[in-house]
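A single protein chain has been omitted from the complex, and every remaining protein chain is retained in its original position.
Then we have chain A:
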Amino acid sequence: MSSSYERIFDIPIGPQHPALKEPAMLKLKVDGEHVVGVDLDVSYNHRGIEKAAEYRTYIQNLYLIERICGICNVAQTLTYCLAVESLHGKEIPARARFLRIVAEEISRINSHLLWLGVAAHEIGFDTFFMHIWLDREITLGLMEALSGNRITSSYNVIGGVRRDVTEDLLSRIRKGLDDLEPRVKRYREIAINDRSILKRTQGVGILSPADAAATSAVGPTLRASGIKSDVRADDPYSSHDQVPFNVITSDGCDAHARIIVRLDEILESIQICRHCISKLPAGPILQRLPRRAPQGEAMSRVEAPRGELFHYICSDGSDKPYRCKVSTPTLANLPALVRMLTSKGRYVVNIADVPVILASIDPCFSCAARVERTGGV
């Protein structure tokens, strides 16, 4: 990197900024046009959920935990329920396990489409953004039909799921997926061929496989660096071992590879949904569990849309958890993000690429805000 500037300037971005959808503070250190360092503050959304969870019963917590993140709320409640169920040491009915997968995959499709729209917006391709968000309404409609609400679904409950499906609803879901599939294929074609997308994303935000492993990146960010890792395949948690699916990876290691990985994952999710619907076992959807959890500790992990989501619950035998700890995928991806944002050797990061790189890990700061930074507002 050669630059005629001697001095390094600070550029603050945030907490309210057109390129940010959530409050966060990035202090970029720039040398001319090149970013040479970044200081990240993601604590604006810190609400104290882990502490609040200690004052509520296990059932009440379901609705609190769901509100850690509105986009991946299905994954959050699923992880929480799995942890509580493993405290009880109980298996849940097979039908509930399959329905959980359906809900999880619909929310993954929704999340990836939402992200793709935002990414298109960040590179300045607003037409693409609007088209994608129109098709995203299909998945929201399916979610509403399945659970009763578009976003915050409360679909998973401790011991099973809250609502059963009818034949009618299943055929509606099938039809929704059939409508969506050609659209996603078309978007994939556009993402591969469109010159403006290629110019803005190829070679931007490079994360080598070695760096991805060293910074413990997770989810599509990791898989776009060519590392095959997916909790659904490595540690099947909800009948995933009975569902055939591929773990999508790409060797591109850049922002464009992350777009393609997510688009392919949507197609894979559609197949998973179809399989679960056709193989849906009969039986009950709920296994009632006592209000008090036995003393002990439990951990659970789930492949949320953004990567591995981890919950830890410690129980003292009462009806409230003694400690609840949540570790979210965005938090795990932040070290990788800092590496992607720092110019090093021949790899340079221009200021204009910062929003694209930031968006490429699909950040969700409301998940990541686990601590509060005191002292500066």
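Just so we're on the same page, a residue touches a chain if its C-beta (ideal position, glycine included) is under 8 Å from a C-beta of that chain, and two chains touch if they have at least 3 such contacts; residues count from 1.
The criterion applied here is as follows: contacts and distances are computed from a predicted model.
K.L.:
Can you match the unshown chain of the complex to its UniProt protein name from these: "SufD family Fe-S cluster assembly protein", "(2Fe-2S)-binding protein", "NADH-ubiquinone oxidoreductase chain B" or "Cytochrome bd ubiquinol oxidase subunit II"?
P.N.:
Matching the unshown chain against "SufD family Fe-S cluster assembly protein", "(2Fe-2S)-binding protein", "NADH-ubiquinone oxidoreductase chain B" or "Cytochrome bd ubiquinol oxidase subunit II" yields "NADH-ubiquinone oxidoreductase chain B".
K.L.:
Could you tell which one of A:Leu28, A:Leu64, A:Ile173 or A:Leu358 touches the chain left off the display?
P.N.:
A:Leu64
K.L.:
Can you list, in ascending order, the chain A residues touching the missing chain?
P.N.:
Counting only chain A, the missing chain is touched by 15-18, 21-23, 43-49, 51-52, 55-56, 60, 63-64, 67-71, 73, 114, 117, 129-131, 133-134, 137, 140, 150-152, 364, 366, 369, 372-373, 377.
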